[in-house]
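In what follows, a single structure is set out as structure tokens and then discussed.
As you look at this complex, bear in mind that one protein chain is not there, while each of the others sits in place.
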Amino acid sequence: MKLGWIGLGNMGQPMVTRLLNAGFDVTVYNRTRSKAEPFAQLGAKIAESPRDLARQVDTVITMVSDGATLEEVLYGEGGLLGGVREGQTVIDMSTVGPEPVQKAAAAFAEQGVKFLEAPVSGSVGPAKDGTLVILVGGDEAAYEVHKPMFDVLGKASFHFGENGQGANAKLAINLMLGVFLQGLSEALVLGSKAGLDRATLLNAIAQTAVAAPIVLGKTPSILADEFPAAFALKHMEKDFGLALDVAKKSEAALPATSASHQTYVAAKANGLGDHDLMAILSQLERLSGLK
Amino acid sequence: MKLGWIGLGNMGQPMVTRLLNAGFDVTVYNRTRSKAEPFAQLGAKIAESPRDLARQVDTVITMVSDGATLEEVLYGEGGLLGGVREGQTVIDMSTVGPEPVQKAAAAFAEQGVKFLEAPVSGSVGPAKDGTLVILVGGDEAAYEVHKPMFDVLGKASFHFGENGQGANAKLAINLMLGVFLQGLSEALVLGSKAGLDRATLLNAIAQTAVAAPIVLGKTPSILADEFPAAFALKHMEKDFGLALDVAKKSEAALPATSASHQTYVAAKANGLGDHDLMAILSQLERLSGLK
Amino acid sequence: MKLGWIGLGNMGQPMVTRLLNAGFDVTVYNRTRSKAEPFAQLGAKIAESPRDLARQVDTVITMVSDGATLEEVLYGEGGLLGGVREGQTVIDMSTVGPEPVQKAAAAFAEQGVKFLEAPVSGSVGPAKDGTLVILVGGDEAAYEVHKPMFDVLGKASFHFGENGQGANAKLAINLMLGVFLQGLSEALVLGSKAGLDRATLLNAIAQTAVAAPIVLGKTPSILADEFPAAFALKHMEKDFGLALDVAKKSEAALPATSASHQTYVAAKANGLGDHDLMAILSQLERLSGLK
Partner (left out) sequence: MKLGWIGLGNMGQPMVTRLLNAGFDVTVYNRTRSKAEPFAQLGAKIAESPRDLARQVDTVITMVSDGATLEEVLYGEGGLLGGVREGQTVIDMSTVGPEPVQKAAAAFAEQGVKFLEAPVSGSVGPAKDGTLVILVGGDEAAYEVHKPMFDVLGKASFHFGENGQGANAKLAINLMLGVFLQGLSEALVLGSKAGLDRATLLNAIAQTAVAAPIVLGKTPSILADEFPAAFALKHMEKDFGLALDVAKKSEAALPATSASHQTYVAAKANGLGDHDLMAILSQLERLSGLK
């Protein structure tokens, strides 16, 4: 199976590297071509456009930063839709919500092309280690065919049903992520205002039932009060927005999610959007006059 | 060191059992005497009142359900304060917030008695297994003296400083617990409204960075949709209230905590107070018209 | 000036009636033609399609229930865009948010047609009485030309600047409406739970600084506990959603708006969407176990 890969950002780079190291035949495309070139040394071919890429491979994977970029890649000039042929599969691993993937699935189906969405839970570290969790929606047979590839990229993959359901599962899980870090931050703010030593409190938290991997993983950056982006706060804000759009349409009322979302919006408005999502702590500290 | 133990509820029973099994000399008191009697067979003595108990031991531990009960035990007729003597230590392991423990510390200090608060994170299971996390405030020397006892009851103990700080740490951690289960529940409600299979979603969550021990621990009861109380929802509501009282006094603004608290209040108002705190899921399902 | 009017729902009917009574030459179109016919007796002509209507008049006003219907009217088969000619004006008085009106303004500008959005604050009663408040965005000269018409429909009109700003003003004001009725409802729920007589509490409220016209206007329906729709709750939920979309894009954090919005979503999910927005009280009563 010849693979084509579009999108060589923070996530795409380690994922393609794993596929190449595992022996897959991969052709890559990136809008900024210079990011693609290092992969030639690892054995990748380089395509000139999404359309060009589609003509060279069996399956195309897209991994881009947002819905607007995906639109461009799929439907823009030189886009994928103009290059695909019957029997191919397109797999979008970005996080763009259910509507864009349902629209894409319909558009590619008209060309006889199968479309899967396969967004991932996990950021740069798990992408390098191959320990992402992959949440798939779309044709089950196509999922089964590509499972060996998913197994290189992640430690587990789940098929949630028709197109849109992988996207929905991703949003549900990311909602938890955002709320958990908000909860952690509120606990730390309460602690600081009450005079507790933060390191001791984090040590205690690490022993309790709320010691989620993400809590343990963020502890060093909290203690250093430095938040270089593993997963940028603005992306979490975007995902909260997508989750609340699904909630609005499906009539799900989510009080803590929406309260947390507003805090992430405030963080963006106060210049924290490009920091790691853990910088939500800084926003909550400001809210209580701590910074 | 002769220990006295007051309060043989769901938590007190397994904790006393561990101390007796570890060879400690323990005298117990419980308002309903019949609950104390089985412990005589394990080697415990039984006291007739808190005051009577105080006269027989070196250190008294209290583990009761709320602040009103603690008031009665400490200051009521036949209460501890009337029986203590200089050099003793009183340790309250209940969760009652910082004010009652600061008040108690002052009252016992006048009698030359040291007072520690040592609330625990963890419910019945960890109480049986000795894997509680113990959060201590008060005299550090008294903490060190009693550390061997804490090591029987818990897997870790932390000294947070003066009286009230152990209580504050407990509230900060419980706040996280309540917010995390609210976040989990909102994710599951979103999933259900969007048509996701709940078991598959929980399987996926279990692989991700939000898979806190409490999330994994509650998964079977979620799948069974049965919530017998390990930690009653009404107690979580109470602890949220205590945390928000500390927040109000110390001027900490906690948006997701207060949004979650209101959901727990609603759950109580709708008859879920005596269920496990995981029944917050049921309340959120009703809120979105699912039940 | 010959006017064309599209949309004869609860709002459109009394508005057209006022224009006809004031002597305006009005041609009407409604998807369900039977709703248009009574207006022939008041002197209105009836058009067969939006396109047909556009060919007969100078200015077209649209007053429809949501963005999807507006899309159909403007761009669908037989839509307005296919019938307009240079020099005409199109005025949308629906509440659809800033994006659809900006899109429409651009589309009509290409045909040499001016486009105003002029959403209104006020429901059926003010529409009958001509006491609506009209919030205009778009070409100022076009606004001035049509001010005499606005003066028949409303007691005041305001020009907020370019296209989108009238829509934004409408959302800001409706956000207040939704939050105010939520605040009123929470006060009444607190009163009921605390044992206060509701009629006495409403009498007292009517004397205070929070006695907004909407509060006084809704009091009879609250006392009767009957909420026939003057402004359907589902439309308020929609407007909250549009306001929060603008907030998200412009990075405005709105804690009480989002908390209220979630309550309206819950009300919809519990079957209250077609009731008056004051039925938010019923939702809050259920939330606290009162119903």
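Read from first to last, the chains carry the letters A, B and C; within each, the first residue is number 1.
Quick note on the criterion: a residue touches a chain if its C-beta (ideal position, glycine included) is under 8 Å from a C-beta of that chain, and two chains touch if they have at least 3 such contacts.
Owing to the predicted nature of the structure, the values given are computational and were not obtained by experimental measurement.
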Residue of C:9, C:67, C:82 or C:289 in touch with the missing chain, whole complex considered: C:289
Among C:6, C:80 or C:169, the residue in touch with the chain that has been omitted: C:169
Which of C:28, C:80 or C:243 contacts the chain that the document leaves out: C:243
From B:209, B:247 or B:280, residue that would touch the chain that is not displayed: B:247
Touch list for chain B against the chain that is not drawn: 241, 244, 247-248, 251-255, 258-259, 261-263, 265-266, 268-269
In chain A, positions touching the absent partner: 255, 259, 265-266, 269-271, 287-289
Contacts of chain C with the absent chain, listed as residue ranges: 98, 121-122, 133, 135, 155-156, 158-161, 165, 168-169, 171-173, 175-177, 179-180, 182-184, 186-191, 193-197, 200-201, 203-205, 207-215, 217, 243, 246-247, 250-260, 262-263, 284, 287-289
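Just so it is clear, only the chains that are shown with their structure count from here on.
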Farthest-lying chain, centroid of Cα atoms versus that of chain B: C
Chain B and chain C: spacing of chain centres that average the CA atoms, whole Å: 52
Inter-chain centre distance, chain A versus chain B - centres from mean C-alpha coordinates, in Å: 38
Touching two or more other chains - residue numbers and ranges from chain B: 255, 259, 287-289
